[in-house]
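Pasting a structure here, questions to come.
In this view, the complex is presented without one of its protein chains, the others remaining in place.
Then we have chain A:
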C-alpha cells in the first residue's frame, strides 16, 4: 500500500528477482530470494547485520555475481549483459553507498561532474553546471559546491552521495544503510530527502536498513530478510504483527534501546 502522495504503478515491475542464491565460501547468505520492485515504489529491506542485505543490492547493481537465480533490472537479465550494456544499465540505476564513497581527491562539484563528464561527453559546460546545481539544490547543499569531502559532516556526505546518484537521472535508486552512523535528527532529514527524491524524481528505490524509523518513514512496502530468505512482507504494521521471535526481537531492540 503506497503512502499518501506516492504513485506506484503495480502493473510495471522495474526489478524482478527469482530464486537468488549467493554464498561466500561456506557462508550461505542468500538462499532463494524472490523479489519484485514496482515503478515508483520505495521498498525497504530490513534485516540484521550480516544477513546479506547489502549483498542483494550489490548483485542488483552488478557489483557481485549471483551463484544461482535470475535478476531482471528494467527488463534486462543481469547475467546476460556484456560490459557495455551493463554500463548503460548502471546509468539508470543509482547507488547510494553506506559510507557515501565520495571521491576524496575531488571537490563536491567535481564529484558530481565526474559521472556526467564520463558518461555524456557531448554535454556543454553550461549544461553540466546546470545539472550539478540542480541536484545540489535538490539535496539542499548548494553552499558546499567547492568544498572537499573531508570538510563535510556525515549527513552532508550522505546528501552529496545521494546527489551524485541523481545526477545521471536514474530510474531506480539503491540506498545502502542511508541513516547508518547519523544522529536521529540528521537521520530524519535523510529520510525526508529519500521521500522527496521518490516524489520529485519519480524514482523507484530499494532501501537497505536496520533502522526501523527509516523503514517506517520511507517504505511503501517492507520485506524482512531472515536466514537468507524474505520471510515477512507488507506494510510496516503487517510485518511486525507476528509472534515470530526473530521479528519481535528486532522490533523490541529498535524501539527500546
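By definition in this document, contacts are C-beta pairs under 8 Å (C-beta built on N, C-alpha and C of every residue); 3 or more make two chains touch, one makes a residue touch a chain; residues count from 1.
To be clear about the criterion, contacts and distances are computed from a predicted model.
S.K.: One chain is missing here; what is its name in UniProt, given the choices "Vitamin K-dependent gamma-carboxylase", "Acyl-CoA dehydrogenase", "Cytochrome d ubiquinol oxidase subunit I" or "ABC transporter permease"?
M.R.: Matching "Vitamin K-dependent gamma-carboxylase", "Acyl-CoA dehydrogenase", "Cytochrome d ubiquinol oxidase subunit I" or "ABC transporter permease" to the record, the invisible chain is "ABC transporter permease".
S.K.: For the chain not shown, which residue from A:18, A:65, A:87 or A:130 touches it across the whole complex?
M.R.: Touching the chain that is not displayed is residue A:87.
S.K.: Out of A:38, A:95 or A:250, which is the one that touches the chain we can't see?
M.R.: From the options A:38, A:95 or A:250, the contact with the absent chain belongs to A:95.
S.K.: Out of A:115, A:140 or A:154, which residue would touch the omitted chain in the full complex?
M.R.: If we include the chain that is not displayed, A:115 is the one touching it.
S.K.: List the chain A residues touching the unshown chain?
M.R.: 61-63, 83, 87-88, 90-91, 93-95, 97-99, 101-104, 114-115, 118-119, 121, 164, 168
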